[in-house]
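Apart from one protein chain that is not included, each protein chain of the complex appears where it belongs.
And then subunit A:
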């Protein structure tokens, strides 16, 4: 089944809650409303003929200008060899969405990752903790406006530039050479 056919069946079932399919790209996507994402996913997984049994990827995008965070679902069917991409647009200030962990188990870690790096909360997630960064990390680094806090637990996040130090030593040496050439009063002053 082509992506367009999958999209047609989604449209027939959910109407306006599923947006139009984007123009043909590598992965054409449809925007789904935030409230019905779990329903749509369950439908896509269970409906005979669709059976998108594999959540390939779940990730997010940050759009500060539109004040949006988009959560992206890449779905694939092993049985029918077809796929579709869904997107949900969330408010950037307080992004929150229902978890699809009950639909595909693999969503558990994906959602933790999105929570860790984008700060999207997944309502109903059984174990929403950071997955990669330490638990006491401040901020969500893949947000476009993320600012580093300056090190972690006392480890500096600054690396001295060795070239600067070499230049300093060079300057010292040059000054000494100039002084030695300058006259006899050099060492006496020092």
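To be clear about the criterion, contacts are C-beta pairs under 8 Å (C-beta built on N, C-alpha and C of every residue); 3 or more make two chains touch, one makes a residue touch a chain; residues count from 1.
To be clear about the criterion, contacts and distances are computed from a predicted model.
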item: Protein that the absent chain corresponds to, by UniProt name, given "NADH-quinone oxidoreductase subunit B 1", "CRISPR-associated exonuclease Cas4", "Cytochrome c oxidase subunit 1" or "Peptide/nickel transport system substrate-binding protein"; value: "NADH-quinone oxidoreductase subunit B 1"
item: Interface residues of subunit A (partner: the chain not displayed); value: 132-134, 141, 146, 148, 152-159
